[in-house]
Every structure is written in structure tokens, then in C-alpha cells.
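First the structure, in the form of C-alpha cells, and then the observations on it.
For this view, one protein chain was removed and the others were kept in their places.
As written, the chain order gives the labels A, B and C, with residue 1 at the start of each chain.
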Amino acid sequence: MEMVWITISALLTLAIFSFLYKDNPIYKFAEHLLVGASAGYYFVIYFFNSVKPNLIDEVVKNHHLIPLIPGFLGFLILFRLSRKYGWLSRWSIAFYIGTGMGIYIPVAMQANIIEQLRGTMVETGKVGEPPLFNISSFSLLFSDFNWHNLILAINGPILIIGVLCTLAYFFFSKPHKGALGKFAKVGITFLMVGFGASFGYTVMARVSLLIGRMDFLVNTWFRQLFGL
Amino acid sequence: MKNLLDKFLKMDRRYIFFLVALGVIIPLIVPIGLPVDITKPVKDVYDAIDSLPEGSYVIISLDYDPATIPELDPMAYAILRHCFRKNLKVITMTLLPAGPGVAEMATKTCAKLENKKYGEDYVFLGYKVGVSAVILGIGEDIRIPFPQDYYGTSIDDLPMMKGYKNYDDTEIVITISGTNVPASWVAYAHQRYHVNVASGVTAVMAADFYPYLQTGQMVGLIGGLKGAAEYEKLVGVPGKAFVGMDAQSIIHSLIIILIIIGNIAYFIVRKSKKEGVG
Amino acid sequence: MRLIWSLVFILMVLTVGSALCTDETPSPPATIVVSDKGSDDGSKLRVEWSPSPDEKSTNPVLRVERYRIMRREIGGQFEEVEEVFVGEGMEKGKYVYIDSNLQLGKRYIYRVYSVSEKDVVSKGYAGGSGVPVANLFNVERLNVLIFIVAFAGLFIYFYRRAKGGVELYVRPIAGLSAVDEAIGRATEMGKPILYISGLSTVDDISTIAAITILGRVARRVAEHETKLIVPNYDPVVMLVEQEVVKQAYLEAGHPDAYSDDIVFYITTRQFSYVAAVDGIMVREKPAANFFMGYYFAESLILAETGAATGAIQIAGTDAVTQLPFFITACDYTLIGEELYAASAYLSKDPLQLGTLKAQDYMKLAIAVIMGIGIITATFGLNWFQRLFVAR
Partner (left out) sequence: MKRELPLFICALMGITMIIQYFIPHPYSIKFYQTVIGWFIIIMTFAFVLGIMSIARVHWNKVSRKQKDWFYSLVALISLSVTLFVGFAFGIERGKPFMLIFEYIQVPMESTMFSLLAFYIASAAFRTFRARTFEATLLLIAAVIVMLGRVPIGYMISSKIPAISGWILDIPNLAAKRGIMIGVGLGSISMGLKIILGVERSWLGTIGGE
């Protein structure tokens, strides 16, 4: 029985791969099968893992009434189906968006701004760690000039310049000319090197995924099916 | 020539897809075994295990969860099989709450492959809460954190564990992890109880642990799929890492060659176009 | 605020075991202070003790290697909480241990023993007790508050100024001038425009940015009477976008051209969604693809499939990890903050453009603070970095 299921999986896997050649009826079939199943899956899982314990069980079994408030807000969304009272659904969406923004703002201020600020003052961003602009590593460099010491000394300054110049690139209210233009240009250099590096770094993980799928097709399915 | 290059530059992507597919499938069917250079940190781990006399105790802590299986399973398998082949007495455990399933699978599969008997050649202790508490606990007596094994058998009822107490009876601790747990093994097991610690980590984490090698706090380090492939080669059990590394090398080289040829072609075409205008 | 709570501090100094050397056990810490940790929900206490004089003893039996913290509740038994090694977690010459997972309002009694290298435990101990208290303000987040207030202040200042009619310059953003070009091309070719607003939820600000950009794009699309396709990953986003697009068609004077088939839901499973969008791309052959909002690994699948169909592609995301893929596979990419600037820019609303100025001044402030931080760090003044620690 399991082999039947594995064969189905394998055939569907091949169906998806067939898209690489071109769009075809087999892919279309697989795609629609997948979309229907996954929309249904998500809804069912959502219902059993969230709605049932948080709303239905709370109200019916534990007789808690507070979950009825979001229940009501959610119900308002269904008014969208009515042409006349559709605007009622905005109340719940307003609640959702407003809360989301309020939660996000302080977190972003902390994680995106304050943490990054500290990280650009000292190594690893921990208080008391060596400074990014480290005089002692420069004096080491001057007393013993070699590649290793050079890299050690200039890493911090390069990082600082990179962050500041990238920031300069994101200046919107001044034309990118003169000094700001030069900084922004250096910023673009850092952005491009960074993007290239991230791209190169990801290749391995993506190839691993493909190996996994091919391994499934070749070893789990094909070899077992034909007893090789 | 120019037209040919122009065509090459606008090549149908499906040719590339075909090459990529071949690059992955061929090594799967016929492992090529592209040369994997053995690096020192990996060789150090191998030597540390290989030089142990039969019957020595080793602790292998499989501190990873399903998310890092693709990278860490191959090295866990290679190390486990190496230990079993050397007839060492293997104690496996995990310090991650999501780890027992993965760790049990690795331990059992390798034991089966090498025909080892549970309780005599190896034991699996499972998971206990608290990283440092468990590591320090084993330092006093393994029965403190683990009075029983994963299956509820008392430690004293396992023939292999008679005569085993703590790190004093342990030759080496190997921790395989995608987290910071190896640092705890170094801090508590090595610093305090002076047992040798070696580690296998994901490629991303490897950089964080290199300093431990320089200071001698770790005897060796295996990093990422490449490290695992090296270890598989040393042990002589080409597995997923080895095959994976073949495919990785092929695809990476393929992409780089495509980029290089693409650029050469691009420059020739561009130059000839300029000349044409001029 | 903090002072008031500090009054709750319970200070007990007990120096038992006035370590005579004949005891042959290490001497315990001299003083201990147990106090509320502050800035928390009342589940933490701060235990602070001074080093034992035997830390530097030459006798290994006496030389302190670690401290053992024991704790009990009223009427309970002492239990070991933690062992702290010499030199670990010191602040200003004292050892600090934060004990967590305690119960609010309950009294806890602590003893700290010294333990020597030979595992000899001190006979005496330093003891004290404390009660955790819940606080109303997290002092450790004061810096976040200051930053928010400062930014909101700048924001409101420039908003007012723009209202007063001061014209502001905004630098050109490469991807944006292409928006009109893309819509025009689609109209010419009689092909549809595909708009994807990311794979995140509506409480994610990049999704909101994507929705506002969709509003501006939809309006122009409606003016040109071009076909628009907006497949969705999240149903709430779909609901909001239906309103936005409907309104856009209304404002463009083509309310009849709108139907709920323009903005529709597919599925909230990443790769199932991608499979469907890929299908749409190859079958409908849109002339222009917009990828705005937050993306994950699927970014390259979408962008490469789109590139193969020959569409003009404009992407904009603040997902740092996905930017490289959009940069390589799309014609134009709005990088990070440009996505947010774009929604202000496309609105052509001077008030919105004014807020960009606030962002720039904040950037300048950040650069200055960074500079000061780098200089102070170089001279070992750690207090300045400490201002930027938030928990």
C-alpha cells in the first residue's frame, strides 16, 4: 500500500518538474490538484488548531465569554458579502491593522535601529567588546605588518564605512550629487557585493533541496519499485 | 562565430535546466567521488576516535533537530559508524527537546548497519531538560541526569554501563549540533572535567567554533556537508554527504563556468558590435 | 519611578561563619543583597554578592572556584538554583545573578555558599531574602521610547511644514518611473498586469506598503482599461485589496470594470501559491509583473518564471535575504526603504513626501550617534554603548 502512495508522490513530483520543459496538461492537473488540496488543508488545520481551541472550546466548554468579542469582530468581516453593509468589515480590519502597526513600531525601533546602532560601535554588538575602530589592532599592524594584521585592523573601519555609505544611498530628500553622491556610490558598491555574496551563499542550500527530491525519485521510488 | 555566440548568450534556459538535472542525477546513480581534500580539523576528530582502544567509552550527543538533518545527519552517521567499527562503547543522547526522534533514528540505523547490540555495544539515553545541568551532572555520575535510558531501563541493568560512572571513564565527547550547545560542552565538560570534546556543526556555525580549535578546547571540528563528506571519506563509508558533495561541486562549477563563458561571449559580441558601428 | 521600586529592596547582610582559617572551609561571600530585578512582570529577583576573600587563596582546599546559590520559599526546603563560577557575570566588582520564574509577591530566601576547587563547601553562607514586584514601566526600554518620540516629533514637524506648503525635493527612484512605462506597454499589447503583494499578512508593514502601491497602480490601470490580476496569499490582504482596487476603479471612472475576480485568493501555502502564480504567468502572459511586499525563498521562482515570459518586472521588498534574487531577475528593484518611499512618491501627496524628510533627518541622527558611539568605544567608554541596550 505504501508503495502505491510513494508512486503517486513520485508521479506528482515528475509532473511538477515537467513545468521546467514547458506548461503542459500534466502540470496543469498537478497544479490545480495542489492548489485545491492546500487551500483545504490550511483551512482545516487552522480550524482544528486555532478556532476550535481558542473560540469554540473556550465558549462552549469553558463558558468564557471574552472570545466572543473577536468572534463578533470576525463575524463583521462576513458583511463583505453584502453590498450595503460591506463597510462593517472595515471595523475588524481596522482593529487588525492598527494592532499590527502598534506591535510592530517599537519592535522595529529596537531591532532595526537600536540594535544595529550598537552593533556598529563594538564587535558582535556586546557592550564591552573591542571597539570596531580599534587603535590597538592598528598599532599591532604598524609593529608587525602582515596580511592578517592588516585585515584585522581594517575590518571594523570597512564595516563602519559600509553602513554609513549604504545609509547615504537611502537619502531621499537631497540630490545624489557632490559628497552625498560619492557616499551613495560607495553605498551601492557595498550593496552589490552584499547581494552577490548572498546569492552565491544560497546556491548550496538550493542544490541540497534538489538532491533531496532526486534522491526520493531515484532511491526511494525507482530503485524500490523495480527492486534494484 | 559571432552569430553562434549571440545564440549562446540567448540560449534557451532549458539547456541549463537539463545540465543541472544531469549534475544531480549522475552522482546519485554512480557516485563519482570527486576528490575531497581532508582538512586538519576533520582529520583531528578522526584521529582522536581512531586511536582509541577497543571498548573505550565515547559519548555522542546528537544535539540537532529535524531542521538541520540534511547537513548534520551525514556526519552523525559517519561518526557513529566509525565508532561502531572500532568496537567502541557508544553512549548517545540529545540536549535538544526536538532531538530524540532524530537521535534515535541515527543511532539505531548505524547500529543495525554495523551489527551492534543494544545495551552491550551502545545505549541511547534520550533527552533531559537543562543543558548545563545535564552536562555537569554527567561529570559527577551519569546516573544523576539519566537514571534510566530512553526506553526506561535502569542504567545499572544495561550490561555495557556497568563500570561506567562519569567523564573519567570517557575518552571523548562528540557533540553534533546546529546550535550553540557545543560551547556548553566545552565550557562545562572540558573546562571542568577535562574530557576531550570534538564537534560537528553546520557550515554557518563553524566559524563561531574555530577559536576553540586554536585554544585546544576542542580536539577537532567538522563543519557542514563538506566536513561530513571528508569524514565519510576517512571512514570509507561514502554516504549522503559524499554524493551530495559531488552534486554540489558539479552544480557550483557548472554555474561558474556558465558565468565565465557567458561573459567572454558577451565581451566578444559587444566588441564586434562596436567595431561594426565604428 | 525606579527609585520608588528600589525602596522595596530588602537588604540583609549576614556574615555568618566569620571564617577562621582553622575551619579548613573557604570563607563565604561577605555581603549579599537580594532585590527586585525591576522592569519586569514580577517574576525575577536580583541576587548580588561580593567575592569571597578566599578567591585568591593559595590553598586549593580553600581557593574558591564557584558559588552555589540556594533558595527556599517560606516554609520550604533549600534547593540549589545555580552555581556561578568565579569571574562569571560580574558587575562593578560584585556577582550578579538574576533568578527568574519566581512567583509575584512571594518571599524567597537565598543563601550563597563558596565552593573550593576541592569541592569543599563553605560552612558559613551569605543570606538574604526578597520579594519580586511587578513594574509599570520597563526602564530598560526607555531608549526605545525616546527614539519613537523623537521620530514621531520629526514626523509631525515635517508633516505640518508640508501642510504649510513648503515644496520638498525627492530624488528619482529608478523603479518608479518604470511603473507608468509598464502600464503603458501592457495597454499597448493588450495584455494583463500581474500584481503580487507578497507572502505576508496585513499586520506586516511591507504588505501595507504593497497595498498602497497597488492602489496607485490600480488607478492608472483602470484609467487605461487594462486587465489587472491580483492573486492573494492571505485572505485578509485579499479583503483589503478588493476595497482598494474597487475604489481605484471608481475614482478612475470605470466602476463597472471592477469585479471580485480581479483580486482573488489562492492558498496560504507558500509553494502551492507559487505553483498557481507560475501557472497564471505562463498562461495569461502578463506584460508587466509587480512583486511588492515581503517575500521568502519563492522570490526567484516567481521572478525567473516571469522573466521567461518576457514581462517587464518591477520588484520592491524589504526582505533582505530575497533582494539579491529580485535584483538579478527583475528589471527594476526597489531596495528596502525605497519600497516605503515608493508608496509616498506614487501618491504625489506633498504631505506624504514630507514624511520622507523626517526619515532622512532620522538617518542623519543615526549616523551622528553612530559616529559618537564609534569614538567613545575606541576610547573604552562603555557607558555610551550601554545606552543602546534594550531588553
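Criterion: contacts are C-beta pairs under 8 Å (C-beta built on N, C-alpha and C of every residue); 3 or more make two chains touch, one makes a residue touch a chain.
Please read these numbers as outputs of a predicted model, since none were measured by experiment.
Screening A:Val60, A:Val107 or A:Leu225 for touch with the missing chain picks out A:Val107. When the missing chain is restored to the complex, the residue among C:Val34, C:Val115 or C:Leu339 that touches it is C:Leu339.
Mapped onto subunit B, the footprint of the missing chain covers residues 11, 13, 16-17, 19-21, 24, 34-37, 203, 207, 226, 229, 245, 248-249, 251-256, 258-259, 262-263, 266-267. Touch with the hidden chain on the side of subunit A covers residues 5-6, 8-10, 12-13, 15-17, 19-20, 28-48, 50-51, 54-55, 66-67, 69-71, 73-75, 77-78, 80-81, 87, 90-99, 101-109, 111-113, 116-117, 119-120, 151, 155, 158-167, 169-170, 187-204, 206-207, 209-210, 212-213, 216.
Hidden from this view is one chain, which touches subunit C at 39-42, 104, 134-138, 141, 144-145, 148, 151-152, 155, 159, 202-203, 205-206, 208-209, 211-212, 215-216, 219, 232, 235-236, 238-240, 243-244, 246-248, 251, 260-261, 264-272, 274-275, 283, 297, 300-301, 303-305, 307, 318, 320, 323, 325, 327-329, 335-337, 339-341, 343, 347-352, 355-356, 358-359, 362-363, 366.
Convention: only the chains that are shown with their structure count from here on.
Looking at contact counts per chain pair, the maximum sits at A-C.
A separation of 13 Å divides the Cα centre of subunit A from that of subunit C. With centres set at the average Cα position, the gap from subunit B to subunit C is 32 Å.
Each chain gets a centre from the mean of its Cα atoms; for subunit A and subunit B, those two points are 26 Å apart. Of all residues in subunit B, none touches 2 or more other chains. In subunit C, there is no position where the chain touches two or more neighbouring chains simultaneously. The residues of subunit C lying in touch with subunit A in their complex are 141, 143-144, 147-148, 151, 168-171, 173, 201-205, 208, 236, 239-240, 242-243, 265-269, 272, 275-276, 278-279, 282-283, 321, 323-325, 327-328, 335-338, 341, 356-357, 359-360, 363, 366-367, 369-370, 373-378, 380, 382, 384-386, 388-390. Every residue of subunit A that touches subunit B in the complex is listed here, in rising order: 20-21, 203-204, 207-208, 210-212, 214-215, 218-219. Against subunit A, in their complex, subunit B makes its touches with residues 14, 17, 20-21, 24-25, 28-29, 70-71, 203, 225, 240, 243-244, 247-248, 251-252, 255.
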